[in-house]
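Heads up, one of the protein chains got dropped from this complex, but the rest are sitting where they should.
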Amino acid sequence: MFRKLEPSTREVSILVSGQRVEVPANANLACALLAAGVQLTRVSPVSGAPRLPYCMMGVCFDCLATIDGIPNRQTCLESVREGMIVEIQDGKAQYMHEASLGDYE
Amino acid sequence: MKDAHVNLAIIGAGPAGMSAALRAKQFGLSVAVFDEQPTPGGQIYRDVMRSRSQKLQHVLGADYAAGKNIAQPFLDAGIDYYPGSTVWRVAPGELSWTSKSGSGELLADRILAATGAMERPFPIGGWTLPGVMTAGAAQILLKLDGVVADDAVFIGCGPLLYLIVNQYLEAGVKVRALLDTAPGTNWFRAAKHVAGALCSPSYLMKGLKLLSNIQSSGVPYYSGVESVRIMGTTKVAGVHWNDGRRDFSLECENVFLHQGIIPNINLTMAARCDHHWDDLQACFRPVVDPFGRTSCDWLVCAGDGAGIVGARSAALSGEIAALAIMHDLGFLKAADFRRETVPLLRLRRKDQRIRPFLDARYLPLARFRSPTDPQVTICRCEEVRREEISRALSEGCPGPNQFKSFTRAGMGPCQGRMCGNTVVESFCADTGSSPDAVGYYRLRMPVKPVTIAEIGGL
Partner (left out) sequence: MDPKSPDFVVVGGGTVGAAIAYGLARNGLSVMLLDEGDIAHRAARGNFGNIWVQGKGHNNPAYADLTRAAANSWASYANELQAETEIDLHFRRPGAFYLCFTHEDFQKRTAMMRAIDRAASVSSPFEILDGSELRKRLAGVGPSIVGATFSPDDGTANPLHLLRALILAFQRRGGAYRPRCKLLSFRPEGMGYTLETTDGVTAGSRIVLAAGLANKELAAIAGINAPVRPVRGQVLVTEKLAPFLDYGTNFIRQTVEGGCIIGESSEEAGFDDGTTLPILRETARRAAQAFPILKHARVVRSWGALRIMTPDGIPVYEESSQLPGVYAVSVHSGVTLAPFHSSALVEKLIQGRLGGDLAPFSSRRFNVQKA
C-alpha cells in the first residue's frame, strides 16, 4: 500500500471511477492515484490484464487512463485539477461520434 | 512560440538540457527548451524546485538538492522554456511540438537531444502485475509527493536501487527485503577498473556507505540472486527467487525493480543518426564525438541519452555540446572554443573515472536482460512472450523489424521502449550474433504518440 509521508497542505477533489477522491493540489495524477489506493488504472486491450503505473517517467504507457473523456492519457505526465474526471482505461480507446462531430468545423 | 526560428532547440530539461541552455543563452544564442514535465529537472532532479519539509529534504539528500543550482538559474535566465510539451518530430533544421496550450513547428539551426535515460527493462515472470514498478518510479513518487510503499521488496542491482532503499530507511519506511542480483562474477570483470574507481573516492565512499547502511539496517538482504519470479494473478502476491543454492519466497504487495539505466534513444533513432552497441553498458547509444555531435550535422546529443554518465557529467556534457554548437554556428572562435571546453572535458574525464567500474560491477546477468523462461512477457504493450522470438527464428525471421511485423512486439503505445533491448539481446542469445549485427527497431515519427489533430495542425 502506498501512503504519503506527510499530509497535504491543500487538496482538490477529483472523480476516480465515479468516486470522489481528495488529492493534493497540483499533484502528479499517477502519483495521486497510487497514494489514494487505486488498484487499477488500465485493462490491457490485448489480454484484459490489469495494469498500474510502472515507470512514472512517461516511457512505459502502463499508466494510461481516460481523463475528462479522452482515452489513453498518460497519468504520469498529468497534473490534477479540481473536478478532473478519471476513469479506468478499459481496453481499446473509445471516442464518441457525437462529441467529435460537434467539435469539428 | 515567440519566434518560429531559433539557433538552438533543446529537447529535455534535465541536467544536460538545462546546462546547455544556460551556456548558449549566456553567449547570445536564441534558445528554446522543450520538456515533457511541468517543472525542470529531468528525472534525476525531478520536481527539484518544489518546496518540501525539512524531513523530506533530508530524505532526498544533498545530491538531489544540488539540482536547484542548475534549475534556479535556468528558470531565471529568461530562456524560452516549454514545460509540459512533447517534441514528436525532428528533421534537419526543424521540429514539431505539441502541448496542452498549443503546438507548432520550430526552425532550429541545431537540435540538441538531451532526452536522458530510462530504466533498463527487467523482464521477469510477473513484472506486468499491478504492484510492480521500477525503483526509479519509487524514487519519483518520493520526489513528487513524498509517497512511499510499506513492506516493499526491492529487486535488482545498481547505485540507484541502493539509493532508494537508503532513502526509504531514512524516511523510516519499512523495507521487506532487498534481493541483490549483482552477479558475484562481475567482481572479476570490475577488478580491472578498480584503479579508476579509487580515483573517485567520493563516489566510491558514497556507494559503499549505501550498501553498508542497508546491511546494518536489519533489512533482510539476499545477495547473489540468480532468478526471480513475481507471483500473483491480478496483483502482486509475493516473490519467489533462487540464489543458485536454494529457493526462497515471501509475500508482499509492492515490488520495485532495477537493473541500471540505459539511454532513451527513440528520438535519436528516429532521426536516423548512427548508433552502436555499447558492450560495457549493454545498450545502444548514438555515435557521438566528445562534444556530442552525431552523424547528422543538425543533431547533437548530450547527457545520458548519449551513453550513461550520471548527473554531474550530463551537466558538463550539456555545456560542452552547447559550446560545440556555438562554435559550429560561428558564434565562438576556435581558440575560444578550445579555451572554454578544455577544462570542462577535463572535469568530465575525472567524473567518469568511476564509470567503467560501475558498469562492470552492475552489468545485469544475461538472463535478466534476455529471459530464459519462454513464458515471460517481453513486450508489455502487445503482450508478446519470450518464446515468440525462438518461434520466429525457427521460421527464418531475419531480425527485430521482421519480428515486430510478425508479432506486434514494439508496435504498442510505448513504441518499443520497453522491449527493444530485450528483443535485441534475445536475438543475440538465440543466434550468437552481436547486437550490432542484429540491429534495432527502425523507429520513425512520431517520437511519442500524438493525435491526428496535432499532426494535422487542427
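Worth pointing out:
Going by the order they are written in, the chains are A and B; count residues from 1 in each one.
Throughout what follows, contacts are C-beta pairs under 8 Å (C-beta built on N, C-alpha and C of every residue); 3 or more make two chains touch, one makes a residue touch a chain.
Predicted, not measured: the structure shown is a model, and the values here were computed from it.
Residue-wise, the contact with the chain that is not shown comes from B:Pro400, picked out of B:Pro400, B:Gly420 or B:Pro435.
Touching the omitted chain from chain A are residues 45, 70, 72, 91-97, 100-101, 103-105. Even with one chain removed from view, chain B keeps its contact list with that chain: residues 89, 91, 94, 96, 105, 272, 395-402, 405-406, 408, 411-413, 415, 438-439, 442, 444-446, 449-453, 455-458.
Quick note on the criterion: only the chains that are shown with their structure count from here on.
Mean C-alpha position of chain A lies 24 Å from that of chain B. Of all the residues in chain A, the ones that touch chain B in their complex are 1-6, 8, 24, 27-28, 31-32, 34-35, 39-40, 44, 46-47, 49-62, 64, 72, 77, 79. Within the complex formed with chain A, the residues of chain B that make contact are 36-38, 43, 46, 53, 55-56, 59, 84, 118-119, 128-134, 136-137, 140-141, 144-150, 171, 173, 234-235, 253-254, 264, 380-383, 412-414, 417-418, 448-449.
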